[in-house]
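Reviewing the structure listed below.
Every protein chain but one is kept in place in this view of the complex.
The first chain written gets the first letter, and so on, giving A, B and C; residue counts start at 1 in each chain.
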């Protein structure tokens, strides 16, 4: 699905998010205040949105916009993208 | 930008949202409870997301996926779409 | 539900949002590009979030945190607030 370089970038983002979730876990275990915990959760949410934006962007470039795609491949890529947009905005 | 039929559907959505905002205004003027006002605002937000999903979907179909587009038009449509995704998810 | 000053601030926000929705409608009628329309919709969404934040804030101050509330009033205000948080985050 992705070029090797893209894949590596995405995996790095995923690992960072896993690290952030571990920090949320520690903050709860150590009974840090709610404000601290909520700020960390908001941070994970931001990072997750960034990951999603990057995956969607890759999808657009490789499965919808790429000049080499056949008409059928492009239609399929567009339909998948529209499903994602609808799921996300509903 | 849109077919006449699409344009009409979008304008109907916009007018419904305007009507919902008028109801929010009346709820505030009549000093309805916060719960009522917040529920109405949440309703507008849902309708706005639906409108955005539909405009994005039209954009994908007409400016990125359409088989008649030139490579240049498609690239431009994809770049605009990626800008929207980034703005929305950040 | 709100002090007169608060109510006026909220109504001003609502009227600004109605004006922004009218601009979305004109942009669709004039067949402006998708990018322009989407940017305007994103603007309305931001303004709507600001309105919601302000109504929630007023609710917290007047119906949950206010030192004059009876225990029962405060419980009710907190329950309403929790309903809003759940509806919003689900």
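In the analysis below, a residue touches a chain if its C-beta (ideal position, glycine included) is under 8 Å from a C-beta of that chain, and two chains touch if they have at least 3 such contacts.
Not measured: the values here are computed from a predicted model.
Novice: For the chain omitted from this view, which of the shown chains does it touch?
Specialist: Within the full complex, the chain left out of view touches A, C.
Novice: Given the full complex, what residues of chain C touch the hidden partner chain?
Specialist: Against the missing chain, chain C presents residues 46, 49-50, 52-53, 56-57, 60-61, 64-65, 67, 71, 74-75, 77-78, 81-82, 85-86, 89-90.
Novice: When the complex is taken as a whole, what residues of chain A touch the one chain not shown?
Specialist: 1-2, 7, 10-11, 14-15, 17-18, 21-22, 24-25, 28-29, 31-35, 37-39, 41-42, 44-45, 48-49, 51-52, 55-56, 58-59, 63, 80, 83-84, 87-88
The rule is short, and it goes like this: only the chains that are shown with their structure count from here on.
Novice: What graph shape do the protein chains here make by touch: line, ring, star, complete or other?
Specialist: Line.
Novice: Approximately how many whole Å separate the CA-defined centres of chain A and chain B?
Specialist: Between these chains, centre-to-centre, one finds 22 Å.
Novice: Roughly how many whole angstrom separate the Cα centroids of chain A and chain C?
Specialist: 28
Novice: Roughly how far is chain B from chain C, centre to centre by C-alpha average, rounded to an integer in Å?
Specialist: 18
Novice: Which residue numbers or ranges of chain C touch two or more of the other chains?
Specialist: Within chain C, no residue touches at least two other chains.
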